[in-house]
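Quick notes on the structure that follows.
All protein chains of the complex are present and in place, except for one that has been dropped.
Let's turn to subunit A:
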Amino acid sequence: MFAHTPLRLTTLTLLAIGSLAYAFVAGFFGLEILAEIAILAILVIALDLVAGFGGMVSLCHGALMGVGAYAFTVAANEAGLGAFPAMMLAVALSAALAFVIGAICARSIGIYFIMATLAFGQMAYSFVFQSPLFGGDDGLSGAPRPDLTAIGIDLTDSRAFAIYAIAMVALTYLVAAATLRSGLGRSLVGLHHNEKRLRALGLTVWRAKATAFAISGALAGLAGCLAAQHTQYISPGLLSWTVSGEALVVVILGGLGTLVGPIVGAVLFVVLKHEISAITPYWHAIVGLILIAVVMSRANGVFGFVEARMAARKSKPVLQKANADA
């Protein structure tokens, strides 16, 4: 079951302090990277909620993020909604779509679930790609950033936007953590371990899975809104399965089912991407090798590895005492 261990709380605190401190000293390029990390962190927290804790490995989270981005942009630009109402609409739409996908895919598990979500994701991608309303292959531009000038915050400024994005990561984490500590979250973890038994205990499995998927979809939609606001240009590529695949790589790199690990993974992934791509255009190959090393080490990602080491160190004196007593 999900719990806030001292290591997790410490890591979260360090991440919060480090990112905020960096936001105040970084230049334009650093702030853009920070915003990129924050948006990816929101997406991977959303994915970890269902994949890491519920065992529902999704390849449509890129599409859910893209739906959020497009819904936000269309609602703001075409329907004339303010940025925050447009965000709420986009998040709600992503959640509704995720609920439907979750409800339909709930009966499948493992590779079949992955393939079903992939199919939904690619359907959404194809629809947006073909639709003139969404600009087809050209995408849409001009997604607005929220206007917070009334409280003295100008989100057109990179620094302010990066801090705003960090605040959204915090909000996302709180929603995900609260979900995992709720009845639904407890059931979600139970479903990962033994779906048959939970059904026999009286849980309506499809509804629990669909609801969890909807919450995750809402968070992915939020990531989409921020992605649209960040670049102020969106294209169908945002809905591609490769975005979902990349998010999955980040979750595995950080630590599946830890909620904190994926944030660490997002930091590592984006920093590695920028640092290695400055040296070689084959940065994907290097990141791939790192991922293979992480997977082959049998550690649960970088953060999972640290957690396991800490747990082993903690239990060592207990085992030594038990052996001495014996």
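Here is the rule we use: a contact is a pair of C-beta atoms (placed from the backbone, for glycine too) under 8 Å apart; a residue touches a chain by one contact, two chains touch by 3 or more; residues count from 1.
Keep in mind that, in the parts below, contacts and distances are computed from a predicted model.
**Student:** Identify the UniProt protein name of the omitted chain, choosing among "Asp23/Gls24 family envelope stress response protein", "ABC transporter ATP-binding protein", "Azaleucine resistance protein AzlC" or "RNA polymerase sigma-70 factor, ECF subfamily".
**Tutor:** For the chain not displayed, UniProt's protein name is "ABC transporter ATP-binding protein".
**Student:** Kindly state which of the options A:Leu198, A:Val267 or A:Val287 is in contact with the chain not pictured.
**Tutor:** Only one of A:Leu198, A:Val267 or A:Val287 touches the chain omitted from view, namely A:Leu198.
**Student:** Among A:Ser58, A:Ser94 or A:Ser187, exactly one should touch the missing chain; which is it?
**Tutor:** Candidates A:Ser58, A:Ser94 or A:Ser187; residue touching the omitted chain: A:Ser187.
**Student:** Given the full complex, what residues of subunit A touch the hidden partner chain?
**Tutor:** 1, 178-179, 181-184, 186-187, 189-190, 192-194, 196-205, 207-208, 211
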